[in-house]
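All protein chains but one are shown in place.
Coming up: chain A.
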Amino acid sequence: MSLGLGSLLLLETACDPKPDDIGPVSPTVGSLDSIPYNPVAYDYPEINGLPAMEEPSDNRATEAGVKLGRYLFYERKLSIDSSISCASCHHQDRAFTDGNPVGIGVGGAVGTRNSMSLINVGYNWKQNSQHNFNWDGKFASLEEQVLSPVEHPLEMMSNWEDVMQRLKGHEHYPRMFRQAFGIEHIDEMSKELAAKALAQFLRTLNSADSEYDRDEWVPFEYMSEAAQRGKLLFLGDALGSASTKDAECAHCHSFTRDAAIFARNSFSNNAIDSVSSFIEFSDNGLGDVTGSVVDNGRFREVSLRNVGLTAPYMHDGRFATLEEVLDHYTDHTSGSRGPNVANELSTAPELPHLTAQEKQDIITFLHALTDTSYVNKAEWADPFLQADPWAE
């Protein structure tokens, strides 16, 4: 009888790929199947002004996946000397930027690009585009993007093999990977699953509760008059009034009432470098990714939500203030600045003639896009600051 049951057990487990794929496994050491796996789909909150969040078909968010992603986001073991985590360059109180011109890696290594805001970052994903993430569009998906900083020589300087060994040897992460992805053995923990969890967490960082949003959605709540004037200038020849002055901002930082991202998910040369040919840019940006010279000098047009919190500005953090940004756009965006300057800028007839007051009104409107509702949001905060981080 016992032999019969044993044979049946043998049959039952014969198709499990683990032993073939990873060698002999002790029936107890490394096995995770005693831990319950009860995935619960993550329920994205509906937020006025933001469309439904899209996610890849092979990485639907679950409560446990998002939780694991949050822990990994704040986990310093992802860096070579356990000194920094993703959150080191993405602070919750700065719309997940860091206030530095460019990112600072392990040992103070100075990066080359400004740390981008992660608020609403999931909306950067266009399903049929290969260039959705990072300033240069290097990554198609968040799942690809989050793998990069761990091994970047100016960021975490580690490698995923070592990181996964650390996580596999951790007291709690094997359980969390099991709860997130249903793996049955510790050796199934992989960088790909870590990336999926991180991506799931990042896709939850959605918020739209600024003065602009309340003006749009809450009865009898309005932006200041200066912000209203700034919005008209930002939007341009709106409301059928041809006489309204047009700062042309909304071409690139586009928005609708229901899709108020303030970015069109595209790349352009906004004339911050004055060059006479395609091969003179100090940083080619998208061009190095696509291999097309006409893409040289093109960088992601970022969302302007929370722009008041994300200084300094541009891909290299060259402008310290919004005032400097506005001065650039009014003074230095003619077509003579380069062969592929965005035509929305080079043809803008009124942009060079904005008055100081009009520029200040635009800046006031930009500050009206600041949302601080999430600054102390516990679900996004560092779990390792909790009294008992690992409590289930």
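Note that contacts are C-beta pairs under 8 Å (C-beta built on N, C-alpha and C of every residue); 3 or more make two chains touch, one makes a residue touch a chain; residues count from 1.
Quick note on the criterion: contacts and distances are computed from a predicted model.
*Asks:* UniProt name of the unshown chain, from "Copper-binding protein MbnP-like domain-containing protein", "Sulfur-oxidizing protein SoxY", "Branched-chain amino acid ABC transporter permease" or "Acetolactate synthase small subunit"?
*Replies:* Its UniProt record gives the name "Copper-binding protein MbnP-like domain-containing protein".
*Asks:* Using the document's definition of touch, tell me which of A:R264, A:R318 or A:H332 contacts the absent chain.
*Replies:* Of all options in A:R264, A:R318 or A:H332, contact with the hidden chain holds for A:R264.
*Asks:* Among A:S207, A:N270 or A:N340, single out the residue that touches the unshown chain.
*Replies:* A:N340
*Asks:* Using the touch definition from the top, which of A:N100, A:S190, A:N206 or A:S254 touches the missing chain?
*Replies:* The one listed residue touching the chain not shown is A:S254.
*Asks:* Check each of A:D33, A:E54 or A:D331 against the chain that is not shown and name the one that touches it.
*Replies:* For the chain that is not drawn, the touching residue is A:E54.
*Asks:* Decide which residue listed in A:S274, A:S292, A:T321 or A:Q357 touches the omitted chain of the complex.
*Replies:* A:S292
*Asks:* Extract the touching residues of chain A with respect to the undisplayed chain.
*Replies:* Interface residues of chain A facing the absent chain: 3-4, 7-8, 10-11, 14-15, 20, 51, 54, 125-128, 235-240, 242, 250, 252, 254-259, 261, 263-266, 290, 292-294, 335-336, 339-341, 343-344, 346-349.
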